[in-house]
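Only one protein chain is missing; all other protein chains are in place.
This part shows subunit A:
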Amino acid sequence: MTAAEADRLARVALARITEPGHVRLLDLVSDSGAEVVHARLLDHPEIGRRLSAVEPERELAAAAKIGLRFVVPGDDEWPPVLDDLRTAEPVQERGGVPIGLWVRGPVRLDEVGGSLAVVGARTATTYGTDLAADLAATVGEAGRAIVSGAAFGIDFAAHRGAVAVEAPTVAVLACGADRVYPQAHHQMIDHIAAEGAVVSETVPGGAPMRIRFLSRNRIIAALSAGTVVIEAALRSGALNTANWAGRLNRTLMGVPGPVTSASSAGVHQLIRTGAATLVTSGEEALELLGASGEHVLDIPRGKDRPRDGLSHLQRQVLDAVPVARGAPSVSVARVAGLPAEEVHTTLLGLEVRGMVELDGDDGWRLAALAHD
């Protein structure tokens, strides 16, 4: 048995007896290696008994039969971005580099670098789901993978948007990667398993227990170059993912909703405290995700108006020119409070620009161009 194989088997066994995101154990594994930790724990009276009951070879073989692979640090497929978890502060006692990830699907985890996590409320509004789908589709079309949690609401919409443009998408589950949760999304999760990647830190067969969603969220944040939150109430799980994205120094973005909408209050809070940058479209998310100089958008501004290029003096004179019936330059000068000579010259200049015109013999009036 090679060292790598021994390490993998030790990790399978350790994964079986611990909860995902167990900070102390994961830190120990990261520091001392899985085999050492495994050997030490075998000596523990109670844990040792459980640990020795695990048959890691059989687990791996059973997993392989249903298309599951176990990706561990040191594998080619292991995405180095996950190692950032080693130094990140734990959140609610969860954290650490996962012992390994169970993966189902053709997309390799080392190929989803630069991906975008799209997360948000399960009880989203149709405004939020429409935006999430559209944003995911835009980012997906630009060649980046979309990572989310396959849950109701924003998650589902994000995957849907990615699938619509045939972009790679990764679903990180809280249950085992062989299982489907929520059941209503089996069609979507099956599709992702066939075309993208279904990922979980939880051992195969593991149930989607509440606590596992918290550790799951850190994987979503860590796998992605940035996280965008669309619709999260003040106590939403999506804020937990956002928290992780912040701790991992990922780009954190928030899509606002109406200020009166409770569904967006959490996002607004993120933006207000400066934790997240406001984005309103996939293009804007791409701009933040990209390397400096990539996907740079023009700063949006209103349409140019004909008056934009005028000097202060020209504007002052223009304001004094009547709309309908012409007036001689002397009376324009009186209204503007400027010397007649100066006003006359300025009016000639404005005529060249097409802003004023002569109304027969009556004098100057605004040209159509100046009505805007």
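Here is the rule we go by: contacts are C-beta pairs under 8 Å (C-beta built on N, C-alpha and C of every residue); 3 or more make two chains touch, one makes a residue touch a chain; residues count from 1.
In this section, contacts and distances are computed from a predicted model.
Going by its UniProt record, the hidden chain of the complex is named "YifB family Mg chelatase-like AAA ATPase" among "YifB family Mg chelatase-like AAA ATPase", "Lipoprotein", "Oligopeptide transport system permease protein" or "ATP synthase protein I".
Only one of A:Arg16, A:His38, A:His191 or A:Arg212 touches the absent chain when the whole complex is considered: A:His191. From the options A:Ile99, A:Ala124, A:Ala171 or A:Leu286, the residue with contact to the unseen chain in the full assembly is A:Ala124. Touching the chain that is not shown, out of A:Val71, A:Val163 or A:Ala177: A:Val163 (per the contact rule at the top).
For the chain left out of this panel, the touching residue among A:Glu141, A:Glu342 or A:Glu357 is A:Glu141. Touching the omitted chain from subunit A are residues 123-130, 133-134, 136-138, 141, 152-153, 157, 160-161, 163-166, 187-188, 191, 258, 261, 263, 281, 300-303, 372.
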